[in-house]
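This view holds just a subset of the chains, kept in their places.
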């Protein structure tokens, strides 16, 4: 299953809610304001680094670029994809759950 | 592969709408089919033909209409959610149609993947 | 994942996920309309309540105090519509000081780990 999360982890509980229910090895894609979760150097980066070891975590590149984070350091283990990559993930992972 | 897309929010206020649109475009570009985009909750506001953003802004409503025109994507607006919010036949843009919520479930059955974009 | 019936029709596992509190936003109300409609399609429908979504099932709601409709009665009608697979996450209840006795309908309370496995087996997940 592919899980999508779209809100900043500083503001909402959706990323946490997703991490609590995703099964090991599941794919998680961070989109929109959730891309801040992928950044190194924040107070949440350690939790994300640990999550990236249990799950296949990726982040949407255009959302990083829009927010001035195209060249920002990301936590280890996170892959950047574009909208085509988002489509590929959705196609590859069987089904999709949006955490809203 | 066939995709169904559910849009929960209105345009401008939430990027969810933009992501849904970019996803649909990318899916079509990959050679997939987008069976239906279903607009529910405040998502019904995507259909307003009076929407007139500034010249240097993206025109979200017109962009959906163009997607329907170019790729035959079915833009389905929930009648009950629309009625509450003033989105009726009188105000919808080209390419949109007002229909029942059952069409969302049908799309979920017919599509290989159902995507949800919201707040 | 989806099963092909003997008559060739497809039955999919749908899950409608409720994670939001009622009344503060319209999602709980309009999701319920989605649940009722989904029951008409002969699919394998699951309804899940977790996180703040469990508040939707709280007994004694009086939204008339806000001039709003009391749709919590509709949960009691779900069984009559054939929607029987209703799951509530135990941890979400406990965090909020709630128990099964506080809810408007009898439900199957399952552990978070079981909710996770259940979700993972779905074909279509509708959230709001």
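Lettered A, B and C in written order, each chain numbered from 1.
In the analysis below, a contact is a pair of C-beta atoms (placed from the backbone, for glycine too) under 8 Å apart; a residue touches a chain by one contact, two chains touch by 3 or more.
These numbers were taken from a predicted model, which means no experiment stands behind them.
Visitor: Since just one copy per chain kind is on show, how would you write the full make-up of the complex?
Guide: Number of copies per chain kind in the whole complex: A x2, B x2, C x2.
The criterion applied here is as follows: only the chains that are shown with their structure count from here on.
Visitor: Between subunit A and subunit C, what distance separates the C-alpha centroids? Give it in angstrom.
Guide: Distance between chain centres: 26 Å.
Visitor: Would you mind pulling out the distance in Å between where the CA atoms of subunit A average out and where those of subunit B do?
Guide: Each chain's C-alpha centroid was found; their separation is 24 Å.
Visitor: Could you list which residues of subunit B touch at least two other chains?
Guide: Those would be 8, 114, 116, 118.
Visitor: At least two other chains touched by the same residue of subunit C: list those residues.
Guide: 124-125, 127-128
Visitor: Within the complex, which stretch of subunit B touches subunit C?
Guide: 6, 8, 40-41, 80-81, 100-102, 104-106, 108-109, 114, 116, 118
Visitor: Which residues, counting only subunit C, touch subunit A once they are in their complex?
Guide: 1, 17, 19, 50-51, 112, 115-117, 119-120, 122-125, 127-128
Visitor: Could you list, by residue number, the parts of subunit A that touch subunit C in their complex?
Guide: 1, 13, 17, 20-23, 26, 94-100
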